[in-house]
Each structure stands twice: as C-alpha cells, then as structure tokens.
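Coming up: subunit A.
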Amino acid sequence: MTKYVIIGNSAAAIGAVQGIREYDKEGGITIITDEPHHTYSRPLISYWLEGKVADDKMYYRGEDFYKENNVDVLFSRRAEKIEKNSVVLDGGDRIAFDKLLVATGSKPFIPPMKGLDKVKNSFTFMTWDSAKAIKKKVKKNTKVLIIGAGLIGLKAAEALHHLNADITVVDLADRILPSILDVRAGEIMQKHIESKGTKIILNTSVEEFSPNSAKLTNGDTVDFDILITAVGVRPNTELISEAGGKVERGIITDDTQLTTLKNIYAAGDCTVSHDCSTDTDRILALLPNAFMQGEVAGKNMAGAEAHYQNAIPMNAIGFYGLHIITAGSYDGEEYVEEDAENERYKKLVFKDGLLKGYILMGDVKRAGIYTSMIKERIPLDNVDTDIMKDSPQMLMFGRARRLEKLGGIAVKE
Partner candidate 1 sequence: MALNYYQPLFEVIRDKERCIKCQACARQCANLVHSYDEELDVMVSDPTECVDCQRCVSICPTRALKITDNPNTFRRNSNWSMQIMTEVYKQADSGGVLLSAMGNPKEYPVYWDKILLNASQVTNPPIDPLREPMETKVFLGKKPRNVKFNKDGTVNTDISPTLELSTPIMFSAMSYGSISKNAHESLARAATELGIYYNTGEGGLHRDFYKYGPNTIVQVASGRFGVFKDYLETGAAVEIKMGQGAKPGIGGHLPGAKILEDISKTRMIPMGADAISPAPHHDIYSIEDLRQLVYSLKEATCYKKPIIVKIAAVHNVAAIASGIARSGADIIAIDGYRGGTGAAPTRIRDNVGIPIELALASVDQRLRDEGIRNEVSVVVAGSVRSSADVVKAIALGADAVYIGTAALLALGCHLCRSCQTGKCNWGIATQRPDLVKRLNPEIGYKRLVNLVHAWDHEIKEMMGGMGINSIEALRGNRLMLRGIGLTEKELEVLGIQHAGQ
Partner candidate 2 sequence: MLEKEGQIRIPSGCAISGFISRDGKRICGDRIVKSISYMHDRSNGLGGGFAGYGIYPEYKEQYAFHIFYDSNDARVETERFLDRHFDVVNLSRIPTRKHPNITNEPLIWRYFLTPLPTKLASSQLDEREFVAQCVININDRIHGSYVFSSGKNMGVFKAVGFPEDVGEFYRLDEYAGYAWTAHGRYPTNTPGWWGGAHPFALLDYTIVHNGEISSYDANRRYIEMYGYKCNLLTDTEVITYIFDFLNRKQKLSFEDIAKIIAAPFWTEIDSGKYSESEKKKLKYFRNVFSSLLVTGPFSIILGFDGGLMALNDRLKLRSMVAAEKDDMVYLASEECAIRAICPDADKVWSPRGGEPIIVTLNDK
Partner candidate 3 sequence: MKKVYVNEDWCLACHLCEYYCAAANSGAPNMIKAFAGGKKPIPRIKVEEGSGISFAVQCRHCDEPLCVKGCITGALSVKDGVISCDESRCVGCYTCVMSCPYGCIVISEDSKVIQKCDLCVKNNNGDPACVKGCPNKAIVLEER
C-alpha cells in the first residue's frame, strides 16, 4: 500500500486527494495543515467577512470528505522539513511517505515600512483566521486603511464596505488591479468603486506609520482604526529548496507536477506554472489552477499518467457588484468595445492568428467560450470573427466543432 502525504489542506491538496482516490482506493493519505480548520475555500474569506457566507458554507468539501476518502488530517501542525522519505513536523514527529505532495500555497508579502511595528491593529488578508481577526475589530464607520489596490486588497475593501467601514485604499501603482486589467478597464472599475464611497489613492505609498495614522508620500495623512496590508504574496517554497529541490520564483515541476526531487510533487500557488497564452513560466495563483494541478499530481502519485497543460492566467471576480472576467495575455492586436456609462467594457487580444486574451467587464456571459479558444489555441481562421467579436457563441465555430461538441459526432471539417 502506498503511503501518501500531503502538506497543505486547500484546493491543491483536495485535488490531490480526489486524483489519488480515482486510481487508488487503498493507500493511506495523510494531510498536514498548520490551520485548525476543515478544508475551506480561501477565496471565500472576503464573502465571509462581508457576511454573505456563513461558517458552514465556508468549507470547500463536505464534512464527510476526509472520511469518505479515508484521509488522516493532522491539524495545526507545521511541516518543518523533508528528510529522506519523511516529513519532519514541529516537535520532531516524522511522517514517512512513499509519495509526497507539497501544496503549501503562499504567504502575504509585507514590505518594510517605517513605523509599521507601532501599528497595533495591523492585518493581512489571506486566511480565515486573518478575516476573523479583522471582523472582531470592525464596526460601523471603523476607519480602515488598505495598502494595495490589487485583488486581495480590493476584495477586502468590498467586504468591509458591506460592513459600512470607512475605507481608504493606497497603492504605489498608477492604477488599480494592474495584474488583470488594462488601463481603461482599471479606470472604469476605479470609478465604480469610488462611486460606492471607497477612497482610492494611487501613485502613493506610506512614508511613515503612527499607531493610528499613516503619513503618505503625497503629503496627506490618513487616520485609521485598522490597517490591512495586501501588496502581494510570496510562495512557500522553503521545504523544497531546503530539501535540495529546484526553486525559482516558485517550486519548479514538470507537467506531471513532479518536482526535481524523487517522489515529491508540488501543486498550487507555491509552484511555477507554464502560461500557454504567453508561453512563459510564471506563478498562476488561481484556485482552479491549484485544484487541477493537485488532481494531476494525485493521479501521478497513484501511478496513473496525467499531465497538466493549457494553463493560463484567468480571473473571474467582481467588486462592489461589477463583474469582470479576464484571461490570457494582453500583448497583441486589440479589439475593444466600451460603454463606460453602463460600465461595460470588452477587449479581445489577438496574436499569431489566435485569441490570446480578453477582458470582459459588466457583461461576462459565456466568457468560457473565449477562454476555451485561448486554451485550445483555436485558429481564428476556423472562426467567424465577426460573430466572435459580437459575443462569445458556438455559432462562430465551424460545423465540425459544433457537431463534435454539441452533437457528440466526430466529423472531419
């Protein structure tokens, strides 16, 4: 019987359990997690904070999940290091493995900021516990300063907005959500968020913190009751690097999710993925990506053969009720439709005869059809581009693809 050990208890870990159990119903699986919770969905913490999701809906899988899949979970234990075929836990316990998955995710990055140590109510926003800590401190009109206008910072802002907090977001960059939106979409979104009463200050950083205020580089001073730092994340790669595995910006794996170490796999936000829209290696810290990597890792760990391919950056997210779906890269020829008044924006990016990326804001219906074009690299020659530009629909594809996909009939075009 194979002994499986998984470090981590989030999407990649759960994907691995499902992947393993597809092929191996017998082998023992042990999950090591430094959190005390049944597996929960990390992206839901903002919904929890907002009050939209109750405690019992936070869980990523049902409460019988471990039992049904015959998984032992060691809660609130840290994996300190990997030695030979064992994981060494805090306190020195050793867990032997035949196959190991490192799904350690990432941690918030806190840049050095002057006076930060004086701030009493300083938080990050990555875990359920961090959200719980924030919730305790927030009441109506609580003044909140958020450093970082990226996905995490603005998701936190949205949640706190629903709790009627008084929010200011500060970012060094010249626009919000620079990792997923282009300039114009960023402007529309910024206007939308500001219209809801959230203050956004760009091109600015904190010069110095006092316990309840921050002096900004633009000369203003912002008072706050609590501070949330959300400027970025760093992958947890130490276990692998210390064990001698290859690590660059994240853990390096092949497309079976095997690290450079024998029998040791890695998946999720701690790894480097291959972005097929740009043909570059990068960290794709996305839940779907983590789950599918974990699942591929699990299948391979159980002796099946699986490969993880066609990964691309993509995000489906909404802020203050305005939805956006984006995917791929924005490097190429652009097709843009904009209706700023109705907060609608569409950008399609083409390169090398392929759809490479898109931004949909406001009307995001059927966006997955565009996603599939990027991931499957469907040549634009085979597509009616006028129909495609109008809206994502199956009609733009040739009859053969329609027959195959919708009629279940394989036909040569």
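Picked so that all candidates are chains of the complex that A comes from, given by their letters.
Points worth noting:
Following the convention adopted for this analysis, a contact is a pair of C-beta atoms (placed from the backbone, for glycine too) under 8 Å apart; a residue touches a chain by one contact, two chains touch by 3 or more; residues count from 1.
Given the structure is predicted, the values throughout are model-derived calculations rather than measurements.
Applying the touch definition to subunit A and the options 1, 2 or 3 in this complex singles out candidate 3. Per the touch definition, subunit A reaches candidate 3 in the complex via residues 11, 15, 41, 43-44, 47, 52-53, 57, 59-62, 287-288, 291-292, 295, 314-318, 321, 323, 325, 327, 364-369, 371-372, 376, 387, 392-395, 399, 402-403, 405-408.
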